[in-house]
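Below is one structure, written out as structure tokens; the observations come after it.
Note that one protein chain of the assembly has been removed; the remaining protein chains are unaltered in position.
The letters A, B, C and D name the chains in turn, as written, and every chain counts its residues from 1.
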């Protein structure tokens, strides 16, 4: 697995771990904050965006603020 | 469902150009707008919005640029069941050639409702009313033709500039050039919401501030000059000859008594007192001009009332030269964004964060030296830190 | 223990009257002041106070009027081991006859240190330095001679008034009469701390505010008038004849352009614009006087910085007539105290409570109608209640 | 695969030749008449601008109409101002009148220029309203049309104003358009607490997030633990809509309670006085579509009092600052309800800490 793929995987795992009933949508910041010890901030941001292109994550927005979630929680 | 829309129709009358007329024009081609008119009538009857909250859509890879919208009663108004808007970024200064405009119109008639806001109040072209399915095709076709989405959500919103050097003799820097450069440089930040909340950049070429940067951008650039304004005494004489009351209308209104009539001549008798408010220049554009050592003041923090009340931007950098490639400005902005991103709570704008952490902490974090120009007055309370 | 006090002695020199000289005069009669001088020298050496925190003392039946004080090193300074102050309430306007003053002096030389603050900054006579044992005898003797204690702790502090009708031509009401009446009426509140914290009342006879009521009293009365100021044109002429520059020094500085020189006459051309700032009157006391329909503006909330920063009083009642028995004023004050007492947290002054509960809630509670005079501007934020 | 992140077109490709040539080298301008300006470059070149009013909410055909005019007289170029007004730019003086004629034929007024004495009213900055927003406490396009029909003469310069006057409208207190520093602002306002949909709450919202969203801590968990929802404390709710933004189950819309507030006296430019906020002068007027007579009359009345009383060149806020708010209320005959007295975070600084005030 390339570094990129590995990071995307980590991101998805993060979402699987943190999504629970009543709390499924997260800010980019939440994820970056948790993973930034291991990875560079920009790389995490890019991985999250790449996930939305793959469809493994989805953007969720109120119009004014933007969050991410797993497709099944959309 | 009643098809008559008497209340809406009422607004076809009257001298001011009617949006209802526009709706009806679009309704001829688009069933969605037929329903939209009925929805508007319903709102008038019920005195309430007929739209549901949010509902989220976007185009591939982008986290912003689309506002999802669904009607409350899709069974009654099926053609606006999903009626999203797309925010399309504008060329700096809102300059267009008709070819580009016609292209947008054609794409939008093909994929959407044919209704627009030209423009939205941030400055985007608002394509108003799109089904979920048509979002991606609309975007694809737009981007093929050189247009791209603007911001929405927790991202950098479409930066805007006053017309500046495009037409205005007072532009103290190239507002259009700067804003275009910034827009291009930060495409990532525009399209992929990385921040705690929205953030805005606007640039006005002089203190008249024709894009209202000081009122509505977290990072506001406003043109100014460091030397003295220039006066052409011949032109002054022309104004006087035309019975323009220089004393009453100009001199008496200078906020700092910097400019005076001395034996028929208009003189900047106290150049060090001029606060470059533009008033005298505004009133006598043929006779008075800004200086030649021009640049910008950078102010930060403006925003609308949510949550702690509206804020106007406040001085951060009294003077900076504004020249391509604008490195210093961009580095400053990036530093600010980093601090905000690091410390900001969700839905907390820059000004609110500064208020919460304190201006001194902000200055320290972004490595800017304090100076008296930043404040109207020093503090009155004795509560300061040395730690 | 070294008896030399070189640093303190240094302050006997110089043109301004020396408190050190005063200390040494008292030290001749009082051992406590001998020690006090040494304590002062020690403070100068160590750059620190040599006094301990608090300690509660008082006279029988009173909760205020005495500030307990103990020295940090009683073994070194035994004569100031306990060195309390008594706050003795002053006659309104700080008027005395020498008999009364000599009586106080004699009592204080008998029971205390012979040192005083004439006066303390609230306005009391501060008898500075008393042992615990001598407090009650001092008080007893004072009260026998018609003097009583002032406030301290969570009570009404000694109310004060400017000299007003006693000597000043501008007094718009009887400051001395009102303050004496209030002081007598609220002896209970002055001596037996019933409140969440201290509270103060001050009265100035006109907007010059010579007791600084607006800066330091929770309930501030400031004289004003409802009709027009009075101008004596003959006197104006006298000023003009003496080359007094009326235009530059008076007219140009009127904050509202209400007064103008019209063909050598000084006229209140816009009486409705006069904000009664006193400026023109102050500069031309022989020619201009307040109007005759006089009374007071009541403002509330002034205080020093602890805890939320200093506050100036703000307009509550734009105009009230001030006439004995002052019923309306006293009822208003009582209502305010009741609300404060009911809702205030400990150590929360009136202004802080108003800020916490909101001015509208305060007005409602004390049943005062809102009016534009209460504010500089209406609110800018959209967050108001209807509930 | 389509390109992404192309950004907007380069504005330089959109400029008419006369601007390309004189870019950044303008010398002065004149306002020839309402809606018509002449800019002169250092080179001596001239640029004429004709500005038209637009309803902002327009069809593609409207834009094509504009394009036709631009093709005919402006070498295929036009621009829009920061307040939505289309501008037609041409170096040819002789094109000015024909452009005006064509625009009038399209039903578009020409005007909206000027800042000093004799200024026109510009177009209203406004928002979505009931046309598109879920949060709107009032409409936008409808009320703006009603307003501008009445204020039309101010736009075209038949009536003038003492100085630049910016009229703005937002359909809720989010104040899209940043209208908080306008000479006159009309703001949609709720006055009733959220009408909670407990069903939806369970399905769509996260309770801790909802509770946290309320700036006044008016939201608590529902006392009945079986109901996974919240309740709102009526005395604490200031109808701000923060809860609704994060949770669709808390709409504030209410046919009786919704309406608008009028704010007055803001400005943005740094000319003479620094920028100022607009201030609430009427806390509530009802929604009465389609013509909102109460709102239109109040705004028009304020315009008239301003025009009658301010000095030449004095912005609304500058005038009020000079004469005082007490005089403003007297002159306009507007009541002064307690809602106008600030009780939010910086309220203290709005109180009057001086005996300087006027009786009137």
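Keep in mind that, in the parts below, contacts are C-beta pairs under 8 Å (C-beta built on N, C-alpha and C of every residue); 3 or more make two chains touch, one makes a residue touch a chain.
Nothing here was measured: the structure is a model prediction, and the numbers come from that model.
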Chains shown that the absent chain touches, full complex: B, C, D
Residue touching the undisplayed chain, where the options are C:66, C:156 or C:211: C:211
Touching the absent chain when the full complex is considered, from B:115, B:236 or B:311: B:311
Hidden partner interface residues of chain D, rising order: 270, 274-275, 346, 348-349, 353-356
Touching residues on chain C - with respect to the absent chain: 7-8, 10-11, 13-23, 25-26, 36, 39-40, 43-44, 46-54, 60-62, 67, 69, 83, 85, 89-102, 104-106, 108-109, 114-119, 121, 123, 128-129, 139-140, 143-144, 146-148, 158, 160, 162-163, 165-169, 171, 174, 176, 180, 183-184, 187-188, 191, 207-212, 214-216, 222, 249, 253, 255, 276-279, 282-283, 285-286, 289, 302-310, 312
On chain B, residues whose C-beta touches the chain left out of the figure: 207, 209, 214, 222, 224, 226, 255, 272-277, 297, 299, 311-315, 318-319, 351, 355, 358-361, 363-364, 370-387
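Throughout what follows, only the chains that are shown with their structure count from here on.
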Pair joined by the larger number of C-beta contacts - C-D, B-D: B-D
Centroid distance [mean C-alpha coordinates] between chain C and chain B, Å: 51
Residues of chain D touching at least two other chains: 173-175, 180, 240, 245, 277, 344-345
Residue numbers of chain A (touch at least two other chains): 62, 64-65
